[in-house]
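A single protein chain has been removed from this complex, and every other one stays in its place.
Every chain is named by a letter (A, B, C and D) in the order it is written, and numbering of its residues begins at 1.
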Amino acid sequence: MSLLSTEPLRLLASLLLIIAFVGLNAAYLVLAERKGAGRFQNRPGPNEAGYGGWLQPVADVLKLISKQIMVPPESDRLLFRMAPLVVLTPAMMCLAVVPFSDTLVARNVNVGLLMVFSFGSINVMAILLSGWASRNKYAIMSAARVVSQNVAYEIPMLLVVITLLMSTGTLDLSEIIKQQAGGFWHWNFFRLDVNPLAPVTFVIFFICMLAEANRAPFDMAEAESELVAGAFTEYAGMGFGVFFMAEYANIVLGCSLATVLFFGGWQTGLGALPASWGAWKVLIGLGFFLAKMYALVFTVIWVRWTFPRTQFYGLLNLSWKILIPISLFTLLLSSVMIKLFA
Amino acid sequence: METPVDTSQIVKFAMLDQLLDLSRANSLWPLTFGLACCAIEMMAAGGPRFDISRFGAEVFRPSPRQADLMIVAGTVNKKMAPAIKILYDQMLEPKWVIAMGNCAISGGPFVFPNQYAVVEGVDKLFPVDVYIPGCPPRPEALIEGILTLEQKLTGKRRWPVVKSD
Amino acid sequence: MKTDILAVPRGFWSLLTGMRVTLSQFFKPIVTVQYPRQTLKMPPRYRGHIELILDPETQRSRCTACKLCERACPSDCILVEGAKFEGEKKKSVTQYELDFTKCSLCGACIEACPSDAIKFSREYNLASTSKEGYHYDLVKRLAEEKERKSL
Amino acid sequence: MSPTLDQIREHFSGPGLALSVTPTEHAAKGYHLDVSVAPAGIVPAAQALYALGFGLDAITGVDWIAQNEMEVVYDYFHPASPLRIVVRSRAPRDNPEFPTLSDVFPGARWHERETHDFFGIRFAGHPNLIPLLLPEDADYHPLRKEGAP
Partner (left out) sequence: MSAPLKIEPATGSGETFVLNLGPQHPAAHGVLRVKMTMDGEYVMRAEPVIGYIHRMHEKMGENRPLAHFLPNTGRVDYLSALHYNHAFVGAVERAAKLEVPPRAEFIRVITSELNRISSHLVWWSAFLLDLGGFTPLLYAFDDREKILDLLEGLTGSRLTYCYFRFGGVVEDLDPGFAERTRKFIAEMRPRLKMYRQLVTDNIILRKRLEHIGPISPDLCLKYGATGPVIRGSGVSYDVRRAEPYSVYSQLDFDVPTFPESDSMARYLVRMEEIVQSLRIVEQALDKLPDGPVLGKVPRVLKLPPGDYCYAVEAARGRHMVRIVSDGKEAAYRLKLRTPSFSNLSLFEEASKGMLLADALALMGSLDLVIPDIDR
């Protein structure tokens, strides 16, 4: 009975926390991106709304909410309205499995990694839905691009994760982090004994994560200068706002996954903390996790404001002809190393 | 030309309306829509020296659905007039128009007896909220135009008035 | 295939140099003139709308309403009227209308003026919600300027 | 490789090719040779100049209302030599008709459509002589001298 009574409450609370986390993150990552872009370009970025611009996301969201709601005339009304929902929910559900700290995890599923990847590929379908439903030539072209792009980048990502699983042996994210306890040389990023090309696998994982979230050099979906506003051309007001939020939710998910898999999640990397601190350890762990994640998010922003967009064929060639061969090679190398030494 | 007062709202939520107006004033997303020389000054206003991103206005949305401010920067041609009218209609309420440069205000230097190609002023097509004279106006004038639009929206001006010497 | 192997690391290195450049710009100071709070000083030859010059000795405009500027203007934005008051050799200007919304700031009127009566003003940040404000009456503005000076 | 002025002059002084060939001072006029041909001679002149490596620079229409004639001026430039050749020809004003150059110089299609826009000069054999700069349904020719657009 006790399990019954506390568990649903706990689940509800953690789900609300995750929705708040994704919402706040999306709003303030937009501001961080605009201020970051400003800093990269020697200009201050939004600083007139509130002190230093911290009210800018509030202004944007309120404006987007109060915009006129419009569904294009001959478009498929049901699909058009459903697409924004379908794009946001998978990102939020995957975050339920990510361990923010050793006890701060919504629902520790022992096949957590599998769940993340299975839900991760739903947002492709959502963008296809929005592209098809808005009956706009640009939207359909962009939807077609997104599908082939995500398929092309799903494979190297999975190959890289398989090389990792061979050394960790488990799909449970909390378990993976526990294995990386102790000094930071225990993090999978530095575990050269198991996989001598570990940094390369991280770089491939990072590139694939960018392509999955349609970001930076691979933003084929919303290729501003070619396909007007890509799959979101017909969306206005909060419909467009939700797509914006989903993009940032995907980035947060990608970066937190990278942190968990490669940089030891909430491990401090300075050896075990004295047990006497008790509750404080949870907070310190959370702090370290967020710090690593936001460092990766900064890199995503940094990459976006540096590179032009790749050509569509270049994007596919990069995946099929370079990333997949390299990840296959690391898979072979890692399995040989594990067989011989581990 | 003042925009007509919206009498359909019988009950006016003063606080909510003020809050919405303030938030709309602070996040005006312009439509990527440069016609001629003034478009280069509009890009310069987006540049690092004048930086309209301070006012949250640097998100140039290419699709009229997502933009709520149309900056008409350049000469409006009779062949282009129907296209601009369609663009204006595609934009969603609440939307505003800034006529930047003499050509958008009154046809500018291209007005001469029996001229056949230029629409003399964009306010012949749809209501305009702010006029910025100049040929081309400096980027500061465009920022001043955005501040005037925000003053028109929220009723008060939060920035110092700059008198040129 | 050999050149392809070399292309990948060299390409990756070019990406890194690009990122190094943007990072170095990240720490450079901002170059923005934050307009309403900080302003730029207009150069002496800046071309704002034209205005009549207040002649320091006679405290009146030097314009003799000869209409040369009206003829020289390519966009016909100037309208000048003058009248000859008794006791004076030359006419003096009574009405000087400038339609600034048609002016292209070419300076032909200033060069055509024989008595150097008009110059470019330094107004660079004009904006308003009505366009009628830009049909300037330069004689009235001159009178206001004279009052401001006399205060 | 680059042709010389005399080579072109004797080409045009052949029988029946040009009405008049007048070399001009580049510093005074801006071009080296001014050839005026009958409307029928425009295309052979263009083919000859193209063979010599000239490129089409511009087609200008002029409306001589006093002589009741319409004139078309073709400019040619050469990438390797400083030579600039001008070929002009006239046609009666009420029925201005010139053969099209679009088979020799595809770039002439747009120039000819623009000249048709402004002067109403018809170019026989032009693939799609519809307005280029004016609205699609424009029936007026603004640069004609008889005033009202």
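Operating definition for what follows: a residue touches a chain if its C-beta (ideal position, glycine included) is under 8 Å from a C-beta of that chain, and two chains touch if they have at least 3 such contacts.
What you see is a predicted model; the values in this text were computed from it and never measured.
Among the displayed chains, contact with the absent chain in the complete complex occurs for A, B, C, D. Checked against the full complex, the candidates D:8, D:56 or D:87 give a single residue touching the omitted chain, namely D:56.
Interface with the hidden chain, as seen from chain D, comprises residues 26-31, 34, 50, 53-58, 60, 62-63, 66, 73, 75, 77, 79-82, 84, 86, 105-107, 109-110, 118, 131-135, 142-143. Chain A meets the missing chain through residues 37, 40-43, 137-138, 141, 144-145, 217, 219, 223-226, 228, 305-314, 317, 321. For chain C, the residues in touch with the chain missing from this view are 3-4, 7, 10-12, 14-15, 17-18, 20-22, 25, 31, 43-47, 72, 74-75, 104-108, 111, 120.
Keep this in mind: only the chains that are shown with their structure count from here on.
Chain B has its Cα centroid 37 Å from the Cα centroid of chain A.
Separation between the centroids of chain A and chain D, computed from CA atoms only, is 63 Å.
Contact with two or more other chains is made by residues 38, 41-44 of chain A. Chain contacts: chain D has no residue touching two or more partner chains. Considering their complex, residues 19-20, 22-24, 26-27, 48, 51, 53-56, 58, 61-63, 65-66, 68, 92-94 of chain B touch chain A. By the touch rule above, chain B contacts chain D in their complex via residues 78-79, 114-117. Interface of chain C with chain B (complex): residues 30-37, 39-42, 48-49, 74-76, 99-105, 121-131, 134.
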